[in-house]
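What follows is part of the complex, with its chains left where they were.
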Amino acid sequence: MFIRNAWYIAAWADELGQKPLARRICDEPVVLFRDQAGRAAALVDRCCHRSAPLSKGELVPAGIQCGYHGLVFDGSGRCVAVPGQAHISDSVRVRSYPLVEKNQFVWIWMGDAAAADASRIVDFPYHDDKARWPNKHDCYPIRANYMLMVDNLMDLTHLGYLHAKTVGGNPAAHVNAEMQTTRTATGIKFTRWMRDSVPPPSYVKAAGFKGRVDRWQEFEWVAPSSVLQWTGAADVGTGAYEGKREGGFQFRLFHGLTPETETSCFYFWSCANGYRQNEPEATEQLYREIAPTFVEDKDMVEAQQARLDELGEQGLVNIVSDANRVVMRRFIERLLADEKGALAAE
Amino acid sequence: MFIRNAWYIAAWADELGQKPLARRICDEPVVLFRDQAGRAAALVDRCCHRSAPLSKGELVPAGIQCGYHGLVFDGSGRCVAVPGQAHISDSVRVRSYPLVEKNQFVWIWMGDAAAADASRIVDFPYHDDKARWPNKHDCYPIRANYMLMVDNLMDLTHLGYLHAKTVGGNPAAHVNAEMQTTRTATGIKFTRWMRDSVPPPSYVKAAGFKGRVDRWQEFEWVAPSSVLQWTGAADVGTGAYEGKREGGFQFRLFHGLTPETETSCFYFWSCANGYRQNEPEATEQLYREIAPTFVEDKDMVEAQQARLDELGEQGLVNIVSDANRVVMRRFIERLLADEKGALAAE
């Protein structure tokens, strides 16, 4: 069960080039491409003639051409050419999906097209600000329901265990971090503070700290599955806790989860270097540290999915650190119930 | 749903040698072998003792010996030896299937054995005439329903798109070819003429044409799934259109599709060189040109099958070039209905 009336990331903008891109989203086969004007489009990945996947075809001036018998469809899904046939009925078309390109993402709407409101799309201007926030991105396919990755991001205590060998550090520090949670109209925000603490070696290396620091992780979850992360540290007592977070060490991460099937998803993520912006190597280094950490998450949620497939949720218990996760899940359940209610009312 | 009361190609004659051959046909496991006299036989591939596949056994003078406990079955399916047991009841047997070897093919009948009439098997004497039609053959396993490959052969407009990089040539020439279709008692025949046209480079290379040609493709589909193809070209206006097709450039293809499961089949095909019969290299060259083309067909129908599995036929539309394909499909539906009626009447 997915929330369908929502914007999901279909692709990174730079994934759409000279060839069609096939991607299953919310369990529907979708083909993504750019028309001649460079405008991104998304159609159901199935020619309405003989069911061949359009993604096996080619991009032509008028749109996308089926690779089997040559029918051409424009970005709206209308068939604009049938070889050997002069007249084409208006009804010859394939489904198209609302698509918005913003902040290096291509966002898709899989639900009721009339309800697709582009103003509801998350803002993440940092991707476009290459001078202040040089960044790098990736997409991991994961064989687990997308909400398991959202769960993962709502409870950071896993850092001390799952990521013990990578970014983890001291489990107790993470468990005992000071936590401030706020509900928002579109999700929740929470900040974890480790004030007056010893900076981890990687922070010292990156930012040259000489002594203790005030360290923060700020997370904003926007329903259904975007998580914006802002992490950093400053010399102890220099005002970071009160809001003064310029200078020092900081980076931003974006986590976007898109359902592929009920038991698989795409994990779109980026990291933006906010501390040594003039050094491309610093951005690369940040990426190289984070990439294997997220493989650990992928690996764990896939194992978790396998057990859930078999044994379901029965007998599972919540613990103290699940607080934000539980709020998030209730929020999602409410959205699902609303969507179901709206459908029933139609 | 397969037509079961029909002859299908089980194997090329030269596939049956010193070892049993396992092949699934119409979703039944079959073992093919030759007895000591060289006579081909087909049994269900399952020992009636403990269900071991007979194809894991060995050929012995009396027939095929199960590789587990040594029971032996002759070509009729009768058990002729049980180790350590003197008496063998007549009821100890496995199912055998009618089998006819003809024109280098081994044809099998999966339906009601009483209805197996060998005179209904397609004639293709060219395979046996190695002097006039030197030929080469292959068998491709395809993960798609066998009728999708028959569809493919009934609409040649795909040549300009799917085979654009191999044998395709100019899409418009294929779309605009002059088409003559005739219904026969067992299927349909259609001829496509490209008169007074520029020969493709490969024809020029093969036959040394100096100017324009009259070019033809003659197809005969014999239900359920044999397609006999005769293709060629002659110097323009030298009488090919009126029937004089000797000399010049010509070759024959045989396409035989055998259902393996509902969503997979075997594509038995051959090519016969009718232009430079004394040059084995010309036959090899013809084979090397055609083989990758048919891989393109395999690849496309497999992608088509995947979409049909998921989305069914709903919303699909026919186009002008589907005319023969639609006639063929109706013919098949009639045969299926007849077979169902015959079963109901029993």
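Letters A and B mark the chains in the order given here, with residues in each chain numbered from 1 onward.
In the analysis below, a contact is a pair of C-beta atoms (placed from the backbone, for glycine too) under 8 Å apart; a residue touches a chain by one contact, two chains touch by 3 or more.
Keep in mind it's a predicted model, so treat the numbers as computed, not measured.
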item: Whole-assembly copy number, given 2 chains displayed; value: 3
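We take it that only the chains that are shown with their structure count from here on.
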item: Subunit A and subunit B, separation of their C-alpha mean positions in angstrom; value: 49
item: Subunit A-touching residues of subunit B, taken from the complex the two chains share; value: 151, 155, 157-158, 160-162, 171-172, 175-176, 300, 303-304, 306-308, 310-311, 313, 315-321
item: Residues on subunit A engaged by subunit B in the complex (per definition of touch); value: 29, 45-46, 48-53, 56, 65-71, 82-85, 89, 91-92
